[in-house]
Structure formats: C-alpha cells, structure tokens
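Sending over a structure as structure tokens; questions will come in a sec.
The complex appears here without one of its protein chains, the remainder shown in place.
Note that the chains are named A, B, C, D and E in the order they appear, and that numbering of residues resets to 1 at the start of each chain.
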Amino acid sequence: MMQHLVVLPILAPMLMAVMMLLPPLQNTIYRQRIASFFTMLVMLGIAILLIITSSEQTQVYALGGWQPPFGIVLVADRLASMMVLLTTVLGCGALLYASAGDDNLGMYFHPLFLFQLMGINGAFLTGDIFNLFVFFEILLIASYALLIHGGGKQKTLASVHYVSLNLVGSSFFLFALGILYGTLGTLNIADMADAASRLEAQEAVLAKTGVLLLLLVFGLKAALLPLHFWLTKTYSSASAPVAALFAIMTKVGIYSIFRIHGVVFGEEAGLLANTALPWIWPMAILTLIIGTIGLIGSSSLKVLTANLVLISVGTLLLAMVIPGGIGLGAALYYMLHTTLVSGALFLLADMIGKQRGKAADRFVPARPIQQPGLLGTLFFLAALAVIGMPPMSGFVGKVMILQAANGTSGMIWIWSIILISSLAAIIALSRAGTNLFWNLCGDKSDELASSQLQIIAVVLLLACSPLLVIFGAQVTEFTDTAARQMLHDYPTIKAMMNAGITQ
Amino acid sequence: MSLFWIPLLPMIGTLVPLLSERWGRSICALCTAIAPAIALTMVLAYMPSVLAGQPIQQSIEWIPLIGLELSFHLDGLGLLFSLLILGIGLLIILYARYYLSDQDSMGRFYAYLILFMAAMLGIVLSNNLIQLWAYWELTSISSFLLIGFWSHSSNARKGARMALTVTGAGGLALLAGLLMIGNIVGSYDLHTVLNSGDLIRENPLYPVILVLVLLGAFTKSAQFPFHFWLPHAMAAPTPVSAYLHSATMVKAGIFLLARFYPILAGTEQWFLMVSLTGLATLLLGAYIALFKHDLKGLLAYSTISHLGLITLLLGMDSRLAAVAAIFHVVNHAIFKASLFMAAGIIDHESGSRDMRKLNGLWKYMPYTATLAMVAAASMAGVPLFNGFLSKEMFFTETLDQSALGSLSWMIPVLATIGAMFAVAYSIRFIHDVFFNGEPINLPRTPHEPPRYMKVPVEILVGLCLLVGIFPQFMMGDLLTSASSAVLGGAVPTYSLSIWHGFNLPFVMSLIAMGGGLLIYHNRRSLFRFQAQFPETDAKLVFDDTIKLVIEKAAHFNGWLENGSLQRYMFWMMFMVLALITVPIMNLNTTEGIRPETPLNNVMSAGAALLCICALATVIWHRKRVIALLMLSVVGLIVSISFAIFSAPDLALTQLLVEVATIILLLLALFLLPQRTPKESSPSRIMRDLSISAVIGGVVGTISYAIMTKPLVSISDFFLDNSKTGGGGTNVVNVILVDFRGFDTMGEITVLGIAALGIYKLLAQMHIAMPTSDIDGRSWARDKHPMMLEVISQGLLPLALLVSAFIFLRGHNLPGGGFIAGLITSLALIQQYVAHGVNWMKVRLKVDYQWLIGSGLFIALATGAGSWLFDRPFLTSWFDYFTLPIIGKFELASALLFDLGVYLTVIGATLLILANLGKITTGERPKQTEYE
Amino acid sequence: MNFFLELLIVAILALGAIMLLIGSIGLVRLPDFYTRLHAPTKSTTLGIGSIGLASMLYFSINHEGLSVHEPIITLFLVITAPISAYMLSKAALHHKIKTVSRTQNQHLAETARNQQPPTSSSEFSD
Amino acid sequence: MLETALLLCGATIALALLLNLWRLLRGPSLHDRILALDTMYINAIAFILIMGMRVDSPLYFEGALLIAMLGFISTVAAAKYLLRGDIIE
Amino acid sequence: MEALYALCVGVLTTCGIFLTLRGRTFPVVMGMTMLSYAVNLFLFASGRLTINGPAILGFSVNYADPLPQALVLTAIVIGFAMTAFVVILAMRARADLGDDHVDGRAPDSSETPKNQS
Partner (left out) sequence: MSTLYKSRFFPHPMVSLLLLVVWLMLNNSISAGNIVLGSFLAIVIPILTAPLQTPQPKLKKPLLAVYYVLQLAWDIIVSNFQVANMVIRPPKLLQPGFIAVPIDLDTVTAITILASTVSLTPGTVSSDISDDNKWLYIHVLNLENEEELIATIKQRYEKLLKEIFEC
C-alpha cells in the first residue's frame, strides 16, 4: 500500500463518500458520523505518512502506469503533503463541530464534506494542469452543495453569487487551458515548465495570456482583489463547519498561484518567466488594504473573520512576491497558522452567535452568554493568534514574513501594510471582544450551551496555534525546506519522470 | 537553568488563582502570592552575584530560523526592575485581597495580574529581541484585560481598548525597529546587539530605527502626544493602577530606553527627540494634574509628568542623568504606588474619588492620611523623602545642558516650573482630601480600612523614608549596578546623600516648593482660568476618531461590496480584459504558418446560423422561451461543428447534453418568470456590450492565432499507444477511460456531487407554481396525451438498444459510457414527460442515489483493482478471447470503468430531472377548471 | 463505381434534398401555423428516407459489407414525427393559434381544443 | 458526379436550414419557432448523412441517429411546456 | 475556415459574457451555457482543426488531435453538472427570495431607466 500512498488522500474520502450513498451507510447520520471520523483518522495517518515519505524524497505517482507527461501524475512534495495534512486537521475540526448537530440540518453533509476533501487534496497533489481543473470543479461543486447546507435566504443569495462567479471563472480556466495546450502542447505541469522555456516570441505572447488567465482563475479562488467579492458573503453565511472548511479553499487558490505562477512560470520559464509577478504585487497589496478596511468596518464576527481570510490572502501573496522566493517559507508557515485559526474563529463565531440569541455574532449589546469564561478564553486566544501576538502562532508567521521582506526593495510597502493591518486587527478584534463578551444587557440568555464536541473542535484547531510556536523550530524548518524544495525541485521531478520511476 | 523559572513561575502561576478561587479569598490571595514570592526569593538569591558585576545569562534555542531564542539575562537593570515588579506585585496582591469586592471574580483578577507580572518580568529579563517583543506585547494584552476588568462599565471597556490600541500600535512600531536592528547586527541576541552600538548608529536606517523604537517606548510610557490613554486606564481597579500605571508597565517604555541606551543614545536625534518629548510630557502632565478633580486622574497625570521627567533625564546627553533616571524610576514607583493605594483606600472606604466631595477625611482616617502625606511629600520632592533625592539630581542635570544652544537655559527653568506644579498638585491631593472642610454627599461614611489593606502602603511609605534618609545604604549598590548596565560599563561618580549643600538645585527645589504653595493658594483663579477653555478630552477625540474610522470603513465596505452580482461580474470581466489584452498587445501577427482548412459555403451557412442564433439569444434574452430556442440551435450547430471537425464523440456528447440542458431549462422556466423586465440602463448595456465584445474579440484573435500555428504536442503518444496499450481504437475514448481515466473519474464525481447538491436544493424548496402561462391562459387539461404515452412506450426499448450499442462500441468507435448513459437517461426522461412522475414512481423502483453510488464505486473499484497486480491506480487491463460461435472478442477493464460512468450518469441525470419533476408535481396547486 | 449505380444514388439524393428543401420552403411560405405544420412533417419522411437510402447504397457499394443501419433513422422519424406534430398542433389548438381565415370547419378547432366530440349542430358550417 | 451532387445537396440542405432559421426568427408564435427548430433537427440529420458520404466515413451515422431521437424529445418537451408549463408532472 | 471558426468563438464569447452580466438568473444561466459553448469550441481548437480525421484508428490517415477532444468531453460533462446546479439554484433563489434577480431583489427604482419602451 505504501507505494500507492500518494493517491490515497484522494481515494480514501472518495471511497467513504461513495459508500455513504449506498446501504448500509445511506441515510443514517450516526453511521455516517462514525464513518467520517474513521475516514478522518485514516486520512490523518495517511497525511502523516505522506509527510514522512515526501520529506525524504518527492513522491511521484503515475496513474494508470502511464509515463508522464502523457498520463496524469500526482506529485507529493513536502508542500503538497503539508497542505494535505493541513486540510485533514482542519477537516477534523470542522467535522467534529458538525457532528454536534449541524450535519443534520440538511442532506448529504458527510458525503459532500468528504467529496470536498477529496477535491482539495486532489488539487494539492496533482501534477497535471487539466486534472487540476477537474479537482477544482470537484471541490467547487462540493462547496456549492455544502454552502447551501442548512438552508436560508442568506445562504441562497450567497450561493447565487458564489456559484455564478465561479462558474464563469471555470470557463476562463478552460480558455486558459486551451491556450496553454495550444502553445505548449502538454498538460503535465513539470513538462509545461520545460516547454515554456522553449517557446518562440509570438507563441510566448499567446501563452502569456493563458498564464495570466490562470492567475484570474486562481485569484478568484484565492479572493484576490478585485475578484474577492464573493468571499465575505459566502463565508459569513455558510454554516459554521462549512465556513471553517472553506478556510482552506482560498488557500487552494494561493497554493496554485505559488505552484504555477511562482514556480512553473517562475524564474526559469524562458520568455514566460515571472509573467504574473507584476500583477500579483498590486493585487495582493490592494487585497490587504481592502481586507483591512473590511476588517475595521465589520459589524459581526463572521464578517470580521471573512475579512481576516482576505487579509491572510493578501499577506500570503505579498510574502510570495518577495524577490528570490525567500518569503515562501514564511508564507507556508503563515498559511498553516492562518488556515487553522480562521477555521477555529468561524466555529467560535457560530458558538458565540448561537449563545447570544437574536443578537447573534453582531457587535451590539446582548444578553450574557451561557459559557462566557470558556468562549471568552477561546476567543481571546484566537484573537491573539490573529493579531499576531505571542504566544500564538500569528506572531511567528508575521515575524517570518517581515524578516523575509527585510532589506528587499518592497520592504517599505510590505512592512507598512502588514503592520498597519495588524494594528487594524488589534482595533477590530478588541472591539469585537469587548462588544461580544463585555457589552451586556439583561439577564443571561436562555440559549443552550455549546456541546462538548463543538468545544473540542475549536480547542483542537486553536491548540494547533501554540503548538506551531512550541514546535516552531521543526515547523519553520519544514516550511522553509518545503519552499526551497518547491522552488528547486521541478527539474528534479522532471528528471525522475524521464527516468521512468513510474511503474 | 533556574533563571528561566523567574519569568516562568508567574506564567505558570497564572493558573493558581483560577484553581484556588473556590477555597476563599484569603487562601486564593495566599496561593497567588506563592509563585511571585518564590521568584522574588530567587531574584534575591541572584542579587549578590549580579551586584558583584556578574550578570547571569541562560538560553536555549527555540526557533532559530527567525532568531528566536528562549534567552534570559539578569543584569543590574533587570535586577532592579525585577525587584520592583515582584516586590510591589506582592504588595498589590495583598492590597487587592481587601480592595476587591465580593462580586468581583478574584481568581480572574489575580490571573490577569500574575500574567502581567510574568510578562513584565519577561521584558526586563529578555536577552533576545524577539522574545522581548513578545513579552512586550503580552503586557499590552494583560493590561487590556486588567483595565477592562470591570467590563460592565463602558469606561472600562473603552479605556481598555484605547490602551491596547495605543500600546499595540507602539508595539508594532517596536517590532519593526527590533527587526531592523536584528537585521543590521545579524543577530537578535541582546548581548550581541548591545555591543554593536556603532554599527547601528552608523547605519543609514538608524533614524528610522530610533523613531520606531521610540514610538514603542513613548506609547507604553504615555509620553506626549501618546499620553492620553493613561488617564482612561484609570477605569481599572485601583490595584491595577497602582501596579501597572505607576510602578511597572508604564516603566516598560523607560526600561526600553534604558536598555537600548548603549546602542541608540548619544546622537543628536536621540537627544532632541527624547528630551523634548520628556520635557513636554513633564510640563503637560504636571499642569493638567492640578486640574483633575478625580483623585486617580490627578495621580495619572502626575504619573505622566514623572514619566516625562525620567524620559527627559534619559534624553539628556549625560551619563549622570541616566543614573538619575534610574533612581527616579525606583522612587517614583514607590511613592506613586503607595499614593494610588491610598487613593484606593479612600475610594474604597468613602465611595468617591471626587476631590470636590472628599473633604476633611483626616477626621475619619488619620492613619491613612498620614501615610498619604508622606508619599505625597515624596512626590512633591520634599527633603528627607526619596522623591527629593532624584529630583535634586534632575535639577543638577538640567543645569548642565547645552544641547539646546542659546535656549539651553530654558530647560532648568521649565523643569522648575514643572516642579512647582508637582508641588501644587501634591498639596492639593493632601489638603483637598484630608482637610478643606467637611465631606459633601459621600455615599459612605469613611473610616480606616482593614488592617492588612494598610500594610502594603505602610511598607512603601516606609521605603520612601528609608530611601530618602539612607539612600546610599538602600540603593547604592543596586543603582550602580543598574546604571552600569544602562551605560554599558563605567558609571560616573555620583553621591547619594540627603544633603549636597546649599546649591543651585536646592534653590530650584525651594523655588518649586514656594511656587507650588503659591499656585495652590491661587488655585481657584487658576481653575476659573482653565475652565474657560473647552475641555478637549483626548478620549472623546480618540473615540470619535475610531468611531469615524469604523464608520468610514463600514461605509466603504458597503459601497464596494454593494451586493450586486452584476458589479462583481463586471469586475471579473474587467480583470479578464486587463489580463489578456496587456500581453496580447505584443502579438505582432495572428497569421501563422499552418495552412488553413478550406472554407465552403455550407460551413459559412453554419457559421451564419450559429452567429445569428447567438445574437438572437442576446437580443431576445428577455423573452426567455424564445431565447432558449435560439440557444438550442446554437448548441445544435456546435455539435455539428464537432462532427465536421473530426470529433464524433464530442458531437454525440454535445448533442445529448444540449438536449438535457434544454429540458432542464424548460423545467426551470416553468418556475421562473417567463420574461425578464427591462431594467438595465442604456449606458449599462453599452458598457456590458463593449466589454464583452472586446473580450470576445481578443478570445477570437487568440483562438485564430493558436489555430494557425503548428503544434508539437504529446498527442502522438496516444495515437501510437491507444490500440497496443489501451486496447481500443477510439483514441478519444481510450484517453478518457485509460490514459486520463483519473480525469473521467473526477468528472463523474462532479456529476454525482452535482446531483446530490441539486437534490439538497430541491429538498427544502417551496415554490409557488404559476396557475396560468405567460399570457394568462390556463394550462391544457390533458396532462399526458394518450398518443404520446403509447409511442413513448414503444420507443423506450429501441432507445435502450441504441444505448447498449453505443456503450459497447465506445472503446473502438464513437460512443462510450457517458454517451450511452445520457441516451438511457433521456429515454427515461422522455417516459417521465409522457407518463408523469407518479406513474413512473410506481413502476421504476430504482434508487437513483444508489445508482450514483454504485457507478462511482465501480469506477473506483476498477481503478483500485490494479493494486492487486501491484500496478498504479487505474492501470488498465485487456485481452482478446475466442469462443465458439461468437468468435474473437475483447474484454477490458476499461469497459467496467465505463460501466461505472454509465451508471453514474444515469443516476445523476435522473436524480436531478425526475426529482425536479416530483417537486413541481407534488406542489402544483389545483388548476382552475377548464373553461 | 458503376455509373448507373452512381446515377441512382444521385437521383435518390436529389429527391431527398429537394423534398427537404420543399419542406423548409413550405415552412416559410404557408399561411398559418397549421398549414406550416404539414410541410416539414411530410418532407422529412421522404426526404430523410431518400437520403438514408442513398447513404445505404453508397456505403454498401463503397465499403465492404452491407450498410443497413440508415433505415433505423427513418424508422425513428416515422414513429416520432406524428407525435411531434400532434403535440404541436394540440398546443396550437389550446392556445387558439390563428388559422388562416379561409380555413374550413373552424368550429372544429374549438371542439378539438376541448377534446369533446364535434357538435352536430355546427357541422359543415363554413 | 456523386461528389458534385453531394456538394449541391449539402448546399440545398444549408439553404433549407437558413429557411428554417428565418421561420425561427420570424415566429410569429412560439409554436412556429418550435416547429422550425424541429425541422432544423431533421435537416441536420440529412446534412450529417451527406457529410458522411462526402468524407466517405461511416462514423457520422450515430450522430444522425441521435439527432433523430433527440429532436423528438426536445420538440415534445417544448410542446409539453406550452401545454402544461411543467414538462415532467 | 480558421478565421470563420475564430469569429464564431468570438461571437459566442461576446454573447455569453454579455448575458452573464445581466441582472436576472435565467439570462445569466443562458449566458453561462453560451460561454461554455464558446469555451468548448476554443479548447477544441487548441488541437487545431482537422477535417475527416476522427481519432478512430483505421478510419483515416491524418488524425485529429484526440487530447483536446477528451478534454472538451470532460469539460462538457462538468459544464452540464454545473449548469444543472446553477439552474436549480436559480429556482431555489426564486423560491427563497421571491425574486429572480441575481441579488435577490430588484434594484432600486432610481436605477431603473425612466423611459422604458
């Protein structure tokens, strides 16, 4: 089984999701919950094994035994493995939370959830651009279906916008693929890098449009300005576990930008080298600015968290465009941090909102909640992480990014924007905290306290943050190596392919 | 390793009060005190060694990549501050035990307090810049919690946020500064950094670093113009004010200045920025303090003033001044903490802090009054009390200044004026509260506080006296050691004694006292004078600013994200346009070298048909059914185009999908308005038309440019290996089920998920059904025309036969599981159309969800089957067999995979369409009878 | 290929194409919906039938082995064309689509619309 | 001769298709348009068969067969839509 | 031929995008369908146009590029799934929000042009 490890993060959730459509798992929520947990545990094991094996050597898996670049390959390097693990951990949290009852608000929660994981993992692992499209569609369609989970006007409206924009986005993905295939003649990502360096001037012009269209597509997923409009409403109206899981969705876009625009069409792509870089710069900065403004102007915790996601997107891409790729390691660490913490915050916002009754998570006076100490502490820790204050992981991430930018040409921009957005986060989160927990009126609300599972879910996700600091040496070392591997390993992968390691 | 325990113990101790709260207040306080007490003992144990000039240092690696070490360092400066933090901290714990009321959660309070203590210790002991910053931020956070402790009060919440915002902002600036320093030095080790003073001062970034670090220090130490948060932090319980806002946290900024004195001081920039800020703060604080009617307000501004004084001292270009600064840090901490505690007692026992109400308390609490008087005298700088000593040193140093050039004389003058006000407010504090007539409308009758509440004050006041009278004995070694740490080596000679003779500084002291008395005497006219200025409350300004920022931000959000998909879509198109037109400008020629395919009339007619119908769809898009018909022609032509350009599989698929789509859209149209209202303005239409036309133009251009260029691609491999490697002659099909079978598996997964999602959408849908058609005509009565039923029944077996035909030949000829699946689905849908949902429901007992599941499962299992043969997922297998009669035939795993596709397609399509029909049928209102 | 066979195919093709064209012409020229309904439904049978026959002959002659699958298309059309017409005309009747004024027995359109037996009183009234 | 005939037949069918288009655009009733579409399907079948003969490929047959099946389905669906609004009930 | 083909792709793209920019769900859905036609043709053309060369071994001499065909097939199926979802979503939106405007409510009357024909 070990030699098939790379494909398992895709197949395991798919298999269980499919089983859930069939007897005996069909339509019984209890069995589905147990099955989901079981799957998550298995996936956790797979992800950890994957991390271990890929740390030694990048794993390449040729599906159907077809030699790349002809067949589809999966490539698990450190980065991909890390993303798979991240997804799984986040998924565990979201699933635990959902199993407290949210999964029963509509049909098919568990299969859709697992399909979503399948799509996300596939997007991380695939080494084929068209296959990436397919996995994008899987994760998108699952996200559409999950978004409406629980029902309600807000969700429907958010879905209309989210789905429409993404459908059009997918069309442009195909345009881009058409252009790239039409000029490069291949679909394998590593092979594309190779073909790109051989292009003639006029073909390169055409290929550039394809590369930039891909930026549009990934930017839409990542919620880069001005393609971010779907984000706030989608994230703030999705049911909590779904929103939490969605925290990884923007990262898929960012990951793809890292991979495709940072590496494949990066330094060594001949005439296509760094095509997207001049675009990512301003878009990332604008995203950060708009996210920051949105953060300050947020009127509820969910909207605030959604804006935090936006800020993290801007931050990540800003880190990516630091010349020489020296910000990538920092970005990867920050990615771990921000994904888990925003996932936790979405869950927390839901718990707080539910306990506050009618006021929900809006920043208005409300009756005291049932578990002020517990939720307050959790919120406090999450806020620390978000603001980037010790002892939570945000601080390490931020310091890493600032250090990476130190002394580079864009330093002033990056530093001032990141620091100002940190200040905005302080203002916004202190406002949020004081309003949610301290600004009270009336007697204790009669809403139910959050269930054990929900609390465990949040604690699980939040606990990752200090762990990322405590084991900071190992984690930063890993992300740094992952970044370097990503930057320099494509030639290696190419070589491995040619050597025919596939069978 | 024990140095780690000093900051670590309180950190762990944070949990102690939370756990011990249940055992009662005294025990809680006692338990809370354990950790700091041990830490204090340890500091004392290290003291001899440090005083002997042997600082202690311990570190372990943490995150080497960012230069973060867990590294502590106990030198003179750290020792002095640690003693202050732990010593006063213990007193505060005792004091708070009596101060807090029963309603207050003591455990929480102590937890915050100890957390703060730990953070503070961390700052003063840190030997790593990043670690120092981390603790620095932790003090901001814990002080936020402490200020907001009485969270029900709006003042507390706002005060806490303000403090956090200001100090947090400073903290970020500090971080930037520290990172720059680290970058220049190449290390974040404080020791290394402190030895690189010249390197830093010579760096072109030095001014930037200086400003950033000073921002951190000034915000924390409430220096003008960042002083405004401190008075509002007084919303905190008084023990907090005594501890944080007089003795410790506000001194963190001072500590920072002292700590970086060796590397940042000594330049003109330093002198100007630090001393002027200090001077301004000194004067402003002293002046405003006098006018505060609130006891704590007075003390807060006095604190600001004293912090200004210390800052001024550090800013002076003199090593002795630095010593004086350190000395004053200690003195101020002692007397101000006791004053705050006294103020707390008064508040606690009388229920008010308003000096206009508090009068003549001497009668009620003479003991407390005595203590307060000693502390106030120290604050005023009266000889024999510790405040006098450092103030005299300060005066001495002001006289030595020449950095302001011809204006240097102003420094001593202004210092004296500041001191006059200090005397004045000190007198006010005593006279206004303890004398000055009778109390007015106090909520409670004042009396002496409980015994042990006075103990901390007594101890501190005792220290005031001891230090004031025996300075050298009390402070000598400690001060030398601390100063040596600040100055980085040799400490200038100075003398700590009560009497330095009748010299100019002493004269200044006398002037200050006389002037202070005079000012206090004339306070009423001064109050009147002050009253004529509108009170600019910094808090209001700050609050308004924040509120405005939030409002503007919210407004901006609302404006940007106005909830209009059309806008969002437009922006996306705009990005598309930008992204594809910029590079395409460089395309010199679209003409390639590939020979063009010849054009004929038939194709031109087809193209015309396509374009006209596409345009007609747009033109008539508001008449939806018509547009739909136009659209279906477009689909038809597209499929025929595929057929013409040698893609029979595509043509078949497109045809089927097209019909399925049209049926779906027709179903949807029944439940949607039949016409679109006209609501786009002409300008909007023009805008949309232009952008879509330009994108269309560019896309067409790109398409043309690509088609006319030769292509070197990986496709030959597929043509070469399709038969030999994949066992099929239909290369497209072999690609789908074999070479790129993984894509296909994903594709049917998408289809399956879509069906599930749609089922989910339908499950909770309650829709109003139109009772008449678009023109108001009622529906026909005949639901299922007999003729249609009969013919449909007859067609079904034929259609299934065709579907089987298409399925089986797919591997070698156009066809395959997907196409066959769609044929089957459409044939069944046709039955639904002819017979209706209810008729079908009874007869067709197939669970479509189950069908999807099995289809996907078969595909998955086929793929995983290759594992049995130790091959990668989806490795195909095929072989040829010969049977009698039948002859040679082929068996291939791809066919099984295709079966999965087939079943999934049927399941998904029917789950969607049949369920949609079910919904409408179930909810259709009774029709008005046929006329 | 045998000239006469070729000629035969050409003739059949021509017949089919002309029939189809005439059907489409009728669709354009005829005065009302009901009359237009006749044009294509007729010409399809013979039109497609002929072209299918031509194709059958063509492939049977030009390629080894018989080609007999074309009639299946015709079979399908013969089965389905009447239903398409029936459904459309039913809809037209229901929606009272205008007939050309000289249409005889217009009252029958009304009774047909109601799917009632024709009323004897109004029979043969022009 | 056959080649020319096929070319002419193709052109004839194309002409027929354009005539259908005219009716499709012109209407006036929806019924007319649906009828025009139905006729288009028929003509498309012929077109594809002729196409197959012209390029001498038997691979076009299935396309024609499917159009024959599908044209019917969509015409009936559209007519049902006119009659009942709901096509599956 | 290529030019004509590209023209058709351009026209379809234009029409599709214009429709997706409309304010009601149904035209938007039609726009997406139209856009997907354009996309499919475009993607198909990335393998260049070939007449009489279906990629069925033994049936022609000069085979068309089979890979884009396979890609387009996948794209068609996925497009169908997506269209189906968005269509039903549009209905759901109408049911939930009471209006078929993409934003759930008709725009303010101030934005409506005054002189409607």
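The rule we apply is simple: a contact is a pair of C-beta atoms (placed from the backbone, for glycine too) under 8 Å apart; a residue touches a chain by one contact, two chains touch by 3 or more.
A quick note: this is a predicted structure, and the numbers were derived from the prediction, not measured.
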Which displayed chains the unshown chain touches: B, C
Touch criterion as defined above, residue of B:Leu399, B:Leu798 or B:Ala864 at the omitted chain: B:Leu798
Touch list for chain B against the chain that is not drawn: 782, 785-787, 789-791, 793, 796-798, 800-802, 804-805, 808, 831, 835, 840, 843-845, 885-887, 889
Positions on chain C contacted by the hidden chain, ascending: 18-19, 22-23, 25-26, 29-32, 34-35, 37-39, 41-43, 45-46, 65-69, 71-72, 75, 78-79, 81-83, 85-86, 89-90, 92-93, 99-100, 102-106, 108-109, 111-113, 115-118, 124
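Here, only the chains that are shown with their structure count from here on.
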Chain at maximum distance from chain E, centres defined as averaged CA atoms: B
Chain occupying the most central position, where position means C-alpha average: A
Separation of mean Cα positions, chain D and chain B [Å, integer]: 61
Distance between the centres, which are taken as Cα means, of chain B and chain A, whole angstrom: 16
Residues of chain E engaged with two or more neighbouring chains: 16, 20, 25, 28, 38, 40, 42, 45-47, 51-52, 54, 56, 60, 67, 71, 74, 78, 81-83, 85, 89-90, 92, 96, 102-103
Chain C, residues touching no fewer than two other chains: 76, 80, 83, 87, 90-91, 94-95
Chain-to-chain touches, reported pairwise for every pair that qualifies: A-B, A-E, B-C, B-D, B-E, C-D, D-E
Chain E to chain D touching residues, read off their complex: 51-52, 54, 56, 59-60
Residues of chain B defined as touching chain A within the complex: 61-68, 130, 134-135, 137-138, 140-141, 144, 148, 151-152, 154, 156-157, 160-161, 164-165, 168-169, 172-173, 175-176, 179-180, 182-183, 546, 549-558, 560-561, 563, 565, 567-569, 571-572, 574-576, 579-580, 582-584, 586-589, 698-699, 702-703, 705-707, 709, 711-715, 717-718, 721, 725, 738-743, 746-747, 749-750, 752-754, 756-757, 759-761, 763-764, 849-850, 852-854, 856-857, 860, 863-864, 866-867, 871-876
Chain E-touching residues of chain B, taken from the complex the two chains share: 563-566, 569-570, 573, 594, 596-599, 603-604, 607, 610-611, 614-615, 617-618, 621-622, 624, 627-628, 631, 634-635, 638, 641-642, 644-650, 653-654, 657, 660-661, 664-665, 667-669, 671-673, 676-682, 688-689, 691-693, 695-697, 699-701, 703-704, 706-708, 711, 713-715, 718-719, 722-723, 729-732, 735-736, 739-740, 743-744, 746-748, 750-751, 753-755, 757-758, 761-762, 765-768, 812-814, 818, 908, 912, 916
